[in-house]
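For this depiction, one protein chain was excluded, whereas all remaining protein chains were kept in their positions.
Up next is chain A:
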Amino acid sequence: MDSIKSLQVRRTLHQALSLGMIIVSALIIWKGLMCITGTESPVVVVLSESMEPGFRRGDILFLHMSRDPIRAGEIVVYNVDGRDIPIVHRVIKVHERRDTGEVDILTKGDNNDDDDISLYAGQPWLQRHHIMGRAVGFLPYVGWATIIMTEKPFIKYILIGVLGLLCITSKD
């Protein structure tokens, strides 16, 4: 009797441990990517149609932030103070100061008719510190998973429930 009991305790511990390993390794990968790419969000999901047909809703972009100066034509992700959602648009104008190296940047979505001045919350230009990263790579469709889960939360709960159940009941 005692040996069976200890076996069960062992199994539960083992399951908890492997679940912990999964969570921790996901965290390590994410934080590691943050260090390598130099941005706080190494991967973003495209949410709007403003860059179509290049980037569609649900595509994901890989970001990189180096010390290289921002130049026209680059696709940057920026976040204006007082707005929650970062925006992925292309740089169309750059004015770089000679003495301080500060830059004034203007962006525009490829699919939009107008530039982004109206999105800058009253500022005439974007500055360097608004830029979270520049897009360097692209993967289609993968972001749909997160879009569906944020817009239909019950799917997320069902998924987590089923995965948790599988985790507990699996004998392996």
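Please note the rule applied: contacts are C-beta pairs under 8 Å (C-beta built on N, C-alpha and C of every residue); 3 or more make two chains touch, one makes a residue touch a chain; residues count from 1.
Methods note: contacts and distances are computed from a predicted model.
Among the names given as "Calcium load-activated calcium channel", "Mitochondrial division protein 1", "Origin recognition complex subunit 5" or "Signal peptidase complex subunit 3", UniProt records the absent chain under the name "Signal peptidase complex subunit 3".
Remark: the residues of chain A touching the chain excluded from display are 53-55, 71-75, 90, 92-98, 101, 104, 110, 115, 135-140, 166, 170, 172.
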